[in-house]
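A single protein chain has been omitted from the complex, and every remaining protein chain is retained in its original position.
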Amino acid sequence: MPVQFDVDPTVAGIVQRTEDVVRDVVLPLELRHRGSAHDAPDELRQELQDAARAARVFSPHVSAEFGGLGLDMRDRAPVFEAAGYSLFGPLALNCAAPDEGNMHLLEQVATSQQKERYLRPLAAGETRSCFAMTEPAPGAGSDPSALATTARPTAAGWLLNGRKWFITGANDAGFAIVMARTSGEPGSRGGATMFLVDAGTPGFDRVRDIETLDESMFAGHAELVLDDVEVSHDAVLGEVDKGFEYAQVRLGPARTTHCMRWLGTARRAADIAAERAATRRAFGGRLGDLGMVQQLLADNEIDIEASRALILKTCWDLDTGVPAGRITSITKTFVSEAVNRVVDRALQVCGALGISGDAPLSRLYREVRPFRIYDGPSETHRWSIARRVVRDAQRRLEGPR
Amino acid sequence: MPVQFDVDPTVAGIVQRTEDVVRDVVLPLELRHRGSAHDAPDELRQELQDAARAARVFSPHVSAEFGGLGLDMRDRAPVFEAAGYSLFGPLALNCAAPDEGNMHLLEQVATSQQKERYLRPLAAGETRSCFAMTEPAPGAGSDPSALATTARPTAAGWLLNGRKWFITGANDAGFAIVMARTSGEPGSRGGATMFLVDAGTPGFDRVRDIETLDESMFAGHAELVLDDVEVSHDAVLGEVDKGFEYAQVRLGPARTTHCMRWLGTARRAADIAAERAATRRAFGGRLGDLGMVQQLLADNEIDIEASRALILKTCWDLDTGVPAGRITSITKTFVSEAVNRVVDRALQVCGALGISGDAPLSRLYREVRPFRIYDGPSETHRWSIARRVVRDAQRRLEGPR
Amino acid sequence: MPVQFDVDPTVAGIVQRTEDVVRDVVLPLELRHRGSAHDAPDELRQELQDAARAARVFSPHVSAEFGGLGLDMRDRAPVFEAAGYSLFGPLALNCAAPDEGNMHLLEQVATSQQKERYLRPLAAGETRSCFAMTEPAPGAGSDPSALATTARPTAAGWLLNGRKWFITGANDAGFAIVMARTSGEPGSRGGATMFLVDAGTPGFDRVRDIETLDESMFAGHAELVLDDVEVSHDAVLGEVDKGFEYAQVRLGPARTTHCMRWLGTARRAADIAAERAATRRAFGGRLGDLGMVQQLLADNEIDIEASRALILKTCWDLDTGVPAGRITSITKTFVSEAVNRVVDRALQVCGALGISGDAPLSRLYREVRPFRIYDGPSETHRWSIARRVVRDAQRRLEGPR
Partner (left out) sequence: MPVQFDVDPTVAGIVQRTEDVVRDVVLPLELRHRGSAHDAPDELRQELQDAARAARVFSPHVSAEFGGLGLDMRDRAPVFEAAGYSLFGPLALNCAAPDEGNMHLLEQVATSQQKERYLRPLAAGETRSCFAMTEPAPGAGSDPSALATTARPTAAGWLLNGRKWFITGANDAGFAIVMARTSGEPGSRGGATMFLVDAGTPGFDRVRDIETLDESMFAGHAELVLDDVEVSHDAVLGEVDKGFEYAQVRLGPARTTHCMRWLGTARRAADIAAERAATRRAFGGRLGDLGMVQQLLADNEIDIEASRALILKTCWDLDTGVPAGRITSITKTFVSEAVNRVVDRALQVCGALGISGDAPLSRLYREVRPFRIYDGPSETHRWSIARRVVRDAQRRLEGPR
């Protein structure tokens, strides 16, 4: 069967309904909600999600067993892109980070009991969650092996201690997936475990909300402390000491779905710029008749198409079980940088209007920048890509041939 | 006399005192003042300017006759860069846009009477001013010839009508320099005149403050209307119908001093990144030992040095009266883009910290972006540069030789 | 049927055999043949093509009816990339420009008689051909509507007059497909016709071979004159006055197969650099352990993967008959620039060795540069892409919604 890019009619329908609900409900709500979404009321989330439910596009990534549409990665791509056209679209579809990645992880790794307790309400939009891995320096940042939060075995389970920051969505989340060291020392790789920790567990506290350049992540980014937090054996997600492996299970798809959503943002920025170029007059013609503006518009299309093609290739690999470390790094690096270029060019095309709050571009400009750092900065991914290149070259040279 | 880059000891002293007051007074005040400076209280300005007066670095660009230090463009360069190290530094030294450019223009063009009335208090920091040229579409934006605001002669003077936006510092300014069409039609070049319009003149109103990506311009960017505003003949700045020429008088130096100030911002961002790279540990070493981080740091130095060298060359041309349209466009384009690159790289080096409000980088990131649009977007400058290139080539080919 | 990227086993076999013959026969011949291929002997071509025939990978793009492997665009992609790994690989497989594009055009447009006379021997490697469209200034270059060569009807057929240059492969070609104006004036679009002109037709002469930066195109790039060249009615390819449409039929796929072949060149350059990085020692480690080198290597992978994904998407559109003007322009622009970046980075990694004739990189560097100009310079493609963007935005804004 040769390469093919067609979209299944069922999926095309979901895409269409997502575009409709985003245009008719989500974008108007986004534009009406001024200021940071970090402390937006839960009613806003409810309203958005009700609209997505009504449009039958809710939880598209979750299996039917848990109430979703059961789309694989390839079919998620156009749906998530359509959702990402609004900053609030992924929240509406219940496929925003970090919940979406957490649902993916729980489907892969959790016990049946854990799925009922944590996945089902999450997939239904009844609660939210967070993923508590990143730590302030000198802990786990770009380099996960620096993990400093510890979990020590007790008679009844485990005792967690540590500090986490940039934990997206932590405010009012129902539970957290906490990554803690169960063997080894910071700087050594092996020995992390994931724990399901309920909100309100004694010693598990939100210290502060971190002010960030981006403002559209619902519930913001918090700094958390774990001060002698006791959890039972049931709180272990998957197996002890396999946390780093599970992180990879989560991160490959999670960074790819990030790309899908942000690609929608890029498409929106490019559309705003194109409409401006088609209508604004300058120097005796339309803005869009000027060659330098055309170059900006064309480069946007090129970046968007290349991003989309890379995402689909990555989805194919993820769906078919091909080892995807290299391609997810390539795609995350390219798309995160391409999305930033697109928004930057769109803003330039719109000039003073782009800078002002009258067009949403200045906001998009802020939102997309962190994506070049979140989920591994470009430098870390490039290092990882290059290491494989050199290793493979070494093998070729040493090979039997 | 050969090329020389030495700095006069007197100027070096001013630079040093500027660095000191910025570090000791201005930066702490900036960091303490959270949120937008668009609606900062005038007390903050007073406090900043008192510190600069005490340090004998106030109004460095103004002639001694009007209470300043009388620095020419070349000597302003290092002083303004030192001031720009803080977002509030130029305000402290009374050399922020738009006042600085207005003082320059008034010194060049105003009558003695107008100087006493407008320049002297402005130079003393007793009032602020604004420059009302830019208009909402389809008026004067990148293309000044689209100027739509009109001034019609009356018995007693002139009657002004129109709408202006992105008028920096308009809120609570003591007066405005208003650009209005006195002959020709929008789209035709000739026929603008500048008017000195006092705040409070009937019909001259601030409609709203425009929300923008940047937030550090004191008093923000306003939208103004002129609805049958009557001014006397004395309100004409310079000669009737020479407004476009005066705009050039103002804009060449003004865009160059912008470069100086923003270069200070770039230097600060680069320093923050360098200090982070020198201290943060990752992957078994310092961040600054990693090659990709080194590349970011090195490219910052290259951009900063090239910017500085270009600025000085431009100052030389402006000080010696060489026609400077080409070089000011070149320098504005290069420096505005270089400054953005530097801040972007610095933010990348700092990772999550760069994105957060805990380092000022996320704020600097927002502040520098509009500079690629304000004072003529890069595309307009490139068009202007290229037009000369083609015209000169044409002449060479047609030339006698 | 969801998106899929799998390669059919039959095609995978062709790819494998192509890689084998390129590595074992073609690359050694390429490295042995120093100097320009523009005047390489036909024996070299024979030797190369015999090897491809023996490997059963000859004329992969031609239908079985005319002796080829009948691959559609999607299946050509990996085969042509494998061939492009050597500068002589496409010649070996008989899928080099311009013959490959001419075969494609003849299959689409020629009469049965014309196919037997021109396509069959071409597909068999018994002759070569050229495509004579481009003219020296002020004729048809980036702007095809400037076409100046004319064809005037006579009793017996047509009389052709004009001048063509950069006609690849013209030297010793058996026939040419000549584009000539049959109505309208230079500068007006409509009215070109394609003619099949045999070598040796009186008045049809090769004036000179044009020296170019690239040197690997077999038989080089010639300048041709048509001085009262008489051809019969049978020489018309397709219909009169439909030449510009046919040019599009040829150019969309032709520029895409160019991308496939050059991607192989990029892959080769990246491999050379990777092997150098894996073995060369500097600064106390391997070159490939240095972060800045890793960045170059990683960016090569990113460019190659994005190119490949874009090519496959474009092939899908071409194979399924989706209008492909936009996507072929996007892909040609991206890939031609990406390939140049890859070779440039590879050369930088290899340092002095890269510059020398001891590695083939300095040659690849020269070969790939013209691809950003041939088949439409990037600027023309960007203009075409942007024009659609603005037109579509216009329609959206005017739309019923």
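Letters A, B and C mark the chains as written, and numbering starts fresh at 1 in each.
Going forward, contacts are C-beta pairs under 8 Å (C-beta built on N, C-alpha and C of every residue); 3 or more make two chains touch, one makes a residue touch a chain.
Since this is a predicted model, take the numbers as computed values, not measurements.
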Options B:Q108, B:T154, B:S188 or B:T279, residue touching the unrepresented chain: B:T279
In the complete assembly, which of C:D8, C:D72, C:D172 or C:E379 touches the absent chain? C:E379
Residues of chain C in contact with the chain that isn't shown? 134, 137-138, 141-143, 146, 165-166, 187, 210-214, 221, 280-284, 290, 292-293, 347-348, 351-358, 362, 365-366, 369-370, 372-374, 377-379, 382-383
Chain B residues touching the chain left out here are 1-8, 11, 72, 74-75, 77, 270-271, 274-275, 277-279, 286, 288-289, 291, 293-295, 297-302, 305-306, 308-310, 312-313, 315-317, 319-320, 326-327, 330-331, 333-334, 379, 381-383, 385-387, 389-394, 396-397
Residues on chain A facing the left-out chain by the touch rule are 290-295
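As a working rule, only the chains that are shown with their structure count from here on.
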Remotest chain, chain B as reference, centres from CA atoms: C
Please identify the chain lying most centrally, where each chain is represented by the average of its Cα atoms. A
Distance from the mean Cα position of chain C to that of chain A, given in whole angstrom: 40
The distance between the C-alpha centres of chain B and chain C, rounded to whole Å, is 50
Residues of chain C whose C-beta touches two or more other chains: 291, 293-295
